[in-house]
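Only one protein chain is missing from this complex, and each of the others stays in its spot.
Going by the order they are written in, the chains are A and B; count residues from 1 in each one.
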């Protein structure tokens, strides 16, 4: 095994171009587990810790450019207003120690369906900025990023540099089921973002299909129901029948498996419950009743 | 150990002499533990040591067709590769009670993760890479995974040709041990019942999940022997199993206890001890083995999963009429402590209740599942889960309050156990229940306490943000349990303590040397307290535990304060008499009280019972040391009759009761335990701070198996599916509630200081109390633990 320590982004890209099998390591929270447990013996480890740029973020007028290695703790603490869904998701990641090290680049690079950031990223409608020495920058819409179980749209010579997320234009929520009250991998998870500017709703589901997915039918249904009922303008409560239908459609978007963490049937069920609840919370918030969690 | 740079050290603690028994004296190893200097077994280090690695079977049941180690041996940095063929003597197996466990697999593997080969190399990674080059060809066999497959007509025998002492009386060779208990006439008594309830209960496989994985260091000695630094629960039991396999006399296997990162039963059996010794003796170099968490799940036995069938009857005024029950424990591939677990499960299956007519059967199976053995609560835990569920069902059917129903049937001093043994010390079962019921309930909806929306940290789901109060229902449940203390069934259970008293620097000091495994429970604290109380000294040194002193027995069965505490007390009393003899010889002529008065050692002085000081201990002991090593035994017990289960089988009983308050997200099936109140009789609290710590810790392990902890074994392959802390979950601080503890001290006149073993009882009733509370919240029957969200949501 070789340990590569590029001092700059350009050096990192050059190394990845020359050694496409090199495994990038930033927070180490996935890669080191695989090494410690002898599941993986990469020929090269490509350390990204020395590239300061990856741990920085910029808040623009419309978007936030979030460096791939910005620790979840920083997202929770500093980007709650701009990226509420991702901040909530960040708070559910593993433990404080892991949140101090891990960032969205790791979740995206691994592309495990259980990654906590995915539902929030899907719901936000972000783009992933990847780059190769040969072809330069490429912006991958999040909807095109996840290709299969632990497979993503990265080319072997590419590295994830940042994520460009639209600043929230409405309430966002994130909810995750685990069988422990902290430090737990998702049995399943659900993210929702209301987009009042476009009068749309986006969602994301984690751990309930081979890849993170959106509940597109549910989104379309809800957007139509909100539009037809004039809810965006009236701010009236969403009828239980609409919430119920939204939840059912969210459940229907799942394609889960049975595993040690939970049954497929439970995952479908729980995604429906989370969809209904998070819709309720975001809508209440949209209506101006601040009822979000104290430590959200 | 010459050359080693890190080994266990003496623990010396001074203190006022009123820091004797009954005081919350602080741990003598506390500073070492908070500074990182305490030498745990995984911290052992020797300059030129090698790293050992264990290659384990990837299948559960298979014939080994061939093993080829040549490529591994050829690796640079590899010093030895060992298989069954390299074992040095005819003794190839070990085991606590039945020597059925191969040191390295021979011809066959019987469970997933069984050790097959060993490697010693200059770096752990070198050893792992070499092990990966060992070629093993398996021919897989059908797996036995439950009672039906174990006892089927054509079932393969897990162990052929059994000749152990249980083999003669078991109905099938795939049953390790069977213990029936018949008393009265359950069929007749059932006719008096106005209500009968029955149920089938399932208890999942729990792991001890001690935080310090199996590890240790073996150093070859110049005499051909070996010095072994390990974490274990019982040095001398290890020694008896290790020495024959190594072909060494016991005196050439010198064992020292290094720091133990928790045990809970999981270190009762051998893990890496023999393997490291074999590699050290083969290579002539010190060898360190450290399991990682994955391997640790295969490196020790687990709590027996169980199926329990219970039938109780009661009269309409709430008196129990009879019990019929059948308990099937899965012992897995090797016997470990299964026979004793069977004895406990059967003899304690009635719980702390008066039932005169019983028909009980408990068995442990051999299967290809992971071996199961000792874990805190040991057979009594599984039974308690079932009988407490039954009590609630009965109370409900009778329309009675569940606590009052239990109190009505509670045993007390003088009650006859189903084994015919009278309970001859306090058994305050009804009082413990009264106390937990009387405790104030925690406030409702604490998630709103902060005042700005819901604090998810106080809600089911916690940080995962699953509810802000939606679907949340509170439930309350009660449970009480009974656990035996000490080794039962006629076992010659003893401990040994050596105590030396001498003058050092002008002060009389004591040194206590035992082989007791300090696994965190605080035995070393208590030994120093006892020495202060009995010998009137301030400074006490605790010598590292090793095999240079007689056996202390195991740190299990809630027995060490009773047994090794008792041994320290007993030796101290004898040392005191010797000291007084010296005093009488030196100073007897100066004061008549030396001959006539009752003399005590207090505050570094010899005093009369009237408080008159006769001499300084330092003067008495000037130039003379007193040094004694003595054994201590509890009163003898008897084996249970193999047909009727009758016999004076247990030394002492221990009781705890719990009230659980839970909040359940009924839609998502997630549980938050809000409070677990405990009341326990401890006889005498030698160290109240430690007592409360034990009760809270035991309670939390019971909580874990109620709502999250289970080793999941694939029923088709018998392979473990979740051997990691990612998927075997134990409670975090956000899963653990406040645990108010109410301690009773009703002395047991048979025990030293009247104390009662305390470590296990709180693990028993915690689980059924949580289950009862969840049932109370949801109205569901819930016959399996741990409860999963699927069970609560019907998914």
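In this text, a residue touches a chain if its C-beta (ideal position, glycine included) is under 8 Å from a C-beta of that chain, and two chains touch if they have at least 3 such contacts.
Note that in this section contacts and distances are computed from a predicted model.
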**Asked** From the names "ATP synthase epsilon chain", "Heme exporter protein C", "Oxidoreductase" or "Branched-chain amino acid ABC transporter permease", which one matches the UniProt record for the unseen chain?
**Response** "Oxidoreductase"
**Asked** For the chain left off this view, which of B:220, B:697, B:757 or B:789 is in contact with it?
**Response** B:697
**Prompt:** Given the contact definition stated above, which residue among A:8, A:21, A:100 or A:198 touches the chain not shown here?
**Reply:** A:100
**Request:** Based on the whole complex, identify which of A:83, A:130, A:183 or A:271 touches the chain you can't see.
**Result:** A:183
**Request:** Just the residue numbers, please: which parts of chain A touch the chain that's not shown?
**Result:** 1-3, 5, 25, 27-29, 31-33, 35-37, 41, 45, 47, 49, 71, 94-98, 100-101, 181-183, 295
**Residues belonging to chain B that touch the chain removed from view** = 5-6, 9, 12-16, 18-19, 23-40, 42-43, 45, 123, 125, 208-213, 259-264, 290, 292-293, 450, 455, 457-458, 462-463, 519-522, 689-690, 692-693, 696-701, 724-726, 730, 732-734, 736, 738-739
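Please note the rule applied: only the chains that are shown with their structure count from here on.
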**Prompt:** What residues on chain A touch chain B, complex-wise?
**Reply:** 36-38, 88, 91-92, 173-187, 260-263, 265-266, 268-270, 273-274, 277, 280-281, 290-296
**Complete:** chain A partner, complex, touching residues on chain B are 128, 292, 294, 450, 452-457, 460-468, 470-471, 667-670, 672, 707-708, 712, 721-722, 724, 726-727, 729, 731-735, 788-790, 793, 795
